[in-house]
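The complex appears here minus one protein chain, its other protein chains still in place.
All chains are identified by letter, namely A, B and C, in their written order; residue positions are counted from 1 within each chain.
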Amino acid sequence: MSLILFIEQMLNGLQFGVMLFLMAAGLTLIFGVMGLINLAHGSLYMIGAFAAAWVAGLTGSFVLALIAALAAAAAAGALVEVVVIRRLYARDHLDQVLATFALILMFSEGTRWVFGSFPLFLEIPPYLSGPVRLPGGIQYPLYRLAIIVAGLIVAAGLFALIARTRIGIQIRAGEADREMIGALGVNIAALYTVVFALGAALAGLAGALIGAIQSVQVGMGEPVLILAFVVIVIGGIGSIKGALVGALLVGLTDTMGRFLLPVAFAQVMAPAAATAVGSALASMAIYILMALVLIFRPRGLYGVA
Amino acid sequence: MIVRTLAMAGALSLAAVGAQAEIKVGMITTLSGGGAGLGIDVRDGFMLALEQSGRTDVTVVIEDDQQKPDIAVQLSDKMIQSEKVDVMTGIIWSNLAMAVVPGAVAQGKFYLSPNAGPSALAGQGCHPNYFNVAWQNDNLHEAAGAYANDAGYKNSFILAPNYPAGQDALTGYKRFFKGDLAGEIYTQLGQTDYAAEIAQIRASGADSVFFFLPGGMGISFLKQYADSGVGLPVVGPAFSFDQGILQAVGDAALGVVNTSQWSKDIDNPANVAFVASFQEKYGRLPSLYASQGFDTANLLLSALEVAEPSDADAFREALRAADFDSTRGDFAFGANHHPIQDIYVREVIKEGDIYTNKIIGVALKDHVDAYVGECKM
Amino acid sequence: MTEVLLDIRGITKRFGAVTACEEVSLTLRRGEIHALIGPNGAGKSTLIGQIAGSLRPDAGSVWFDGHDVTALDTAARARAGLARTFQISSLAMEMTVLQNAVLGALGARGRVMRFFRDVMRDSALRAVAREALDRVGLWDVAAHRVGDLSHGQRRQLEVAVALTQAPKAFLMDEPMAGLGAEGSARMTRFLDGLRQHAPILLVEHDMDAVFALADRVSVLVYGRVIATGAPDAIRRDARVREAYLGDEALP
């Protein structure tokens, strides 16, 4: 195994982690502020991807597609918040799990109803396609670099939003004490809708960015959703910082696990068996990581006790 | 969902024809969720053939298995116990077929498989009432291996999801490929990001890539592979290159070679008529799944001309004769009731705005599957 | 058998840079009511947590009935005979009064892992529960849901559940909280009689009650015990008067 390959895999893990952060940030924000566990977050990711594919198909513009993804996911998020989600804040997690599970069913089949059963097409714009040569001779796809950059910009923007702006202050106040911000004269209902739409928009953006290199199809949100939950649980629910650390940890564990475990097992067993056992273990790796973190830190790495 | 139009037409004609028994076909296929595209194609191809036959005494009961084995088993019980169907068909996925087929044929029903062909049902688990009209699962992978030899590849990197069909795929490729393996990877089922695998391909020094990643997994892989600039020739089975998927892959698929027992440009009258009529009726190009559904229905119809399913022995003989005009040209059953057929090599091209496949050669001629010897029937 | 039942030896608890409890030593003798007072933020809750077992001290030890219980959790200390009441009523709100009392009796008796016999028909447990409810005057409402009780009744039920445990000592966190003058007076009379039963470590804000009941008083300020003594001595103690910002607070 060469060093170049190893570094390239680390970049892949980083890129995967950044992607997961976009999903996890919205999820953890919504949990931190409203105490809501939202299984339908993956559906917003899917809506972003479908909106992007649809608009890109009509206009041919990737930028317009991204804007459409943000707008569609935010709008869907705001709508769902007003119609359904706000009735769930006072409920226990069980009701929230069930209601948002029901929303997944409705969103998935609704999307299939509108767009049909076949996957949609969304491609990388020409100016971002193809590989670039990095220092050290690593060939790396430009688009994946762009995702890393975009994700880090969003992360920085999110930290700035929470640390510096009025809405950020309200969000932090809301995390600390829900009754308190009402007493301060903040319009809680509006704040919650905005936060939910913001989280939804982040998911939609992730869906559109990833849609260009994956398959835009019904059900694409659920695998990502489960990974995003793993991320925020590892990081500590409600913590944006935890989401970032957790996302990078999961991204790297998953990528490096898939890469290294079969190699490791090949040292002690036949190649065909090693790749089967190694891959089996690799697919369980992040869940093992999560279980380990929770056993030693029952509230995640940055969770509040 | 029962297709009543045919049943009603059948009822009307009953008085004229006399005491002709109605034939009931149970179709369990995937019509909802992510894998619905395949089931819809099989269903549409099957119903098209039925409609063209003009036969009014065949009722088709269609149910959605949601791609879940336990639902498929429940529907199978319903078809057999409640609907009392004569013949069953429709299942797309091998694991669902393994759940349903042994039980159905053990209860004396005929099962015609329009897609899945698990090795267990071709070898030791073969059954006189089970007919596979599509392929044995390994066939297209074996053909890909044969093609790789013809193309002069010496060192292949091969990958597939870590589940039985994926393991069979790599086994099938290796059975025919004579070169070396630069790498062999099992990916996670349902995986959407292949950056780690593509990096390994790039570093492996391979001269070609074989992959089996059905459905959305294939779309993701091809898009990411094209963007990575690795540029090694890719070969795979048709499952990642069917008409429904190609449009979602776009330019990334252009020029990729794949193996299939069917292609829309196979030049025989049955196929030309099928492609034209499918396009006319449904407004889209048929996929190989649609052709398999169409052939399955025509096989059934050809047997019904000769015998009733109630006369099991005669009906079985009629099926075995396979006396119908297949969209694939020559078609015959082997001793284990799996097809003996040519497997073609296709290349992805663009016709106008539509991505589709063009035949560029034959990988295996009159190919018989590897398990026929294990079948004691 | 020692005179001292509960012996707290120099326990210290820090939360980050804040020392909530510094080398606190206290004793509870048989037959006495020992009151613990102190202004808000003095560290009373932290101290109670360490005595009851929900918090581990960073240093020092807790001895109960001649044994070091520092390493035991809350449930084990309860089984050893330390019954606790909470500042804010802590009861199974959806259950009935009687069920809460039976739960207390069950905890004291043990043998919780019984899966088939109807626990509410267990005459021994019922008898214990009934006696406790009778003593606090809640038997009439035994079939009521706790969530439907008044605040005062819940305070009484807290005490009744502690009684069902037949404890060797009580640890009571502000049993008078929110009771009003009449309720406080009734609770004061009740606790007065209870000391024969088992000694009480009483944390209380109600100074009338404290000085009416306590045999000894300890004053906790900024995590330290600044004085321990008889009520009259405490009343005269200059440091205590200072800590309470003037004279008014102490009668």
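Basically, a residue touches a chain if its C-beta (ideal position, glycine included) is under 8 Å from a C-beta of that chain, and two chains touch if they have at least 3 such contacts.
Everything that follows uses one rule, which is that contacts and distances are computed from a predicted model.
Chain not shown in the complex: UniProt lists it as "Amino acid/amide ABC transporter membrane protein 2, HAAT family", one of "NADH-quinone oxidoreductase subunit L", "Heterodisulfide reductase", "Urea transport system permease protein" or "Amino acid/amide ABC transporter membrane protein 2, HAAT family".
Considering the whole complex, the hidden chain is in touch with A, B, C.
Only one of B:106, B:332 or B:354 touches the absent chain when the whole complex is considered: B:106. Among C:13, C:84 or C:216, the one in contact with the hidden chain is C:84.
Touching the omitted chain from chain A are residues 31, 37, 84, 87-88, 91, 93-95, 97-99, 101-106, 108-110, 112-113, 226, 229-230, 233, 237, 276, 279-280, 283-284, 287-288, 290-291, 294-295, 298-300, 303. Those residues of chain B that touch the chain absent from the view are 1, 31-32, 63-64, 68-70, 73-74, 77-78, 81-82, 94-95, 98-99, 102-103, 106, 118, 120, 162-165, 167, 186, 188-189. Take chain C: the residues that touch the chain left off the picture are 52, 54, 73-76, 78-79, 83-84, 86, 90-96, 99-100, 102-104, 106-108, 110-120, 122, 143, 145, 161, 164-165.
As a convention for this text, only the chains that are shown with their structure count from here on.
Taken as a contact graph, the chains fit none of the simple arrangements: neither line, ring, star nor complete graph. Distance from chain A peaks, on a Cα-centroid basis, for C.
Rounded to whole angstrom, the centroid-to-centroid distance between chain B and chain C, based on C-alpha atoms, equals 74 Å.
Chain centres here are Cα averages; for chain A and chain C they lie 49 Å apart. Centre-to-centre separation between chain A and chain B, using Cα means, comes to 35 Å. The multi-chain contact residues of chain A, meaning those touching 2 or more other chains, do not exist; every residue touches at most one other chain. For chain B, the set of residues that touch two or more other chains is empty.
Remark: chain A residues 1-2, 4-5, 8-9, 12-13, 15-16, 108-109, 112, 117-121, 123-124, 129-131, 139, 141, 143-144, 210, 212-220, 223-224, 255, 258-259, 262, 271-272, 275-276, 279-280, 282-283 touch chain B in the complex. Interface residues of chain B, counted against chain A in their complex, comprise 32-34, 36-37, 40, 162, 167, 184-188, 190, 192-193, 195-197, 199-200, 202-203, 215-217, 219-220, 223-224, 227-229, 244-245, 247-252.
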